[in-house]
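Here's the structure we're looking at; comments come further down.
Removed: one protein chain of the complex. Kept in place: all other protein chains.
Coming up: chain A.
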Amino acid sequence: MEIRSKEFKERAVFAIHDASLQQALGKARGGFVGKRAQQAAELPEFEQLREEAKNTKNHILDNLDHYLERYEAAVTAAGGHVHWARDAEEARKIILDICKRVDAKTVTKGKSMVSEEIGLNEALIEHGMEVVETDLGEYIIQLAHEPPSHIIAPAVHKTKDQVSDLFEAAHGGPRKTEVADLVNEARRVLRDKYFRADVGITGGNFLVAETGSSIIVTNEGNGDLTQTLAKVHIVTSGIERVVPTLDDATLFLRLLARSATGQETETYTTISTGPRRAEDLDGPEEYHVVLVDNGRSKMLGGRFKDMLRCIRCGACMNHCPVYGAVGGHAYGWVYPGPMGSVLTPLIKGLDNAYDLPNACTLNGRCASVCPVKIPLPDLLRELRHMQHQQDITPVMQRRALKVWRYVATRPKLYHALEQVGARFLSAIAKNGSIRRLPLASGWTDVRDLPAPAGRTFLELWQGKRGQK
């Protein structure tokens, strides 16, 4: 997927004025936030689990090579294959090669953010394969030729009416308007694809080192059909998704469902280990795991290591007021919201995504709900620091900071300027506020500027108490 994060501002403004997007976002926000809060409140050890999850992840990241090696050995022992991909291109090539070798015509896909990250669909289609997204949300946006706008609810920006239109156009009507009818229609269309699929590709929420298993969670069961009915099952996953044991996986599963959708557990939790064995009733003939690095090992050694704890639950975006205002597409790449604002500049380059770390009030709500306690605002600030150091920050801002520093480290000068400012603003104010201030139009375009009283506190105080 091509990165369009440089257009963040324009896309954000566009989104704010898109009435149906705003309607869809408003609905989703209330649901996710309320349900998560309820789940967190109902589980007395929830906060303790977050702490445990953070510590476990830190331990894994400190020993990542060890666990990955163990995982690879276990996958191989179970008859599967592990492939290592340094970047998106390598990952695409590995998967394409497998698909070509088995002469794949139809490829079904369970939801996988890594496959979006590596731009897999485009590559498969380019090579003449039919790619079918089987997650309902992903299916909808595939029909709309749009990228996902949320990592767990990819079509969250679509209203029901828009889905009705898309389905009517794709399936030939009659137009359905009830959710149940729409779902049934999708089910009917997709069922046929599952049986025709040569290759099924899924993500991997967790990779278990002790057993060599991959775990996926879905609410639709589409992942199961994708991975068991095709001849070949390919798992795409980031290298950071490995966990030591099945026990550890349960810790994260408990947090994932509650944080993501506010469920105690997702409807389907599916564990697959290797290809079909002689005694199995079904399952794929081949089982492959493509482990994607794509910038992750670089993060491992630096100040953004915390970000690798992410379990892709989406809670940060559900609670982000900026995401809530602009939706996921404004962010311009695969990962939106707070986690995306950290990941995108790191994977795609700081200067390709200047706005993402900056378009944040650092209000901290994301970090307060993150199940693995990633200090997202601190990481965003750290990215601003890197932008500042690398001269990516706009010249005007750099100059302003220099002037500010010069003045603010000279108290007498600073106070003199504050006094001038207070008098000036007070003089041009009407009825307690200022409507238009050309030099501060960013402020006055959307709200009045409250007027100062005329004299500063320090001035008045010295007049009153004469203190030093």
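Convention: a residue touches a chain if its C-beta (ideal position, glycine included) is under 8 Å from a C-beta of that chain, and two chains touch if they have at least 3 such contacts; residues count from 1.
Note that in this section contacts and distances are computed from a predicted model.
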{"item": "Protein name as given in UniProt for the chain not displayed, \"(Fe-S)-binding protein\", \"Pyruvate dehydrogenase E1 component subunit alpha\", \"FAD-dependent pyridine nucleotide-disulphide oxidoreductase\" or \"Nitrite reductase (NADH) small subunit\"", "value": "\"(Fe-S)-binding protein\""}
{"item": "Chain A, residues in touch with the chain not shown (by the definition above)", "value": "9, 12-13, 16, 321-322, 325-326, 358-365, 367-368, 381, 383-389, 393, 397, 401, 404-405, 408-409, 411, 414-415, 418, 421-422, 425, 431-433, 440, 442-443, 445-458, 460-462, 465, 467-468"}
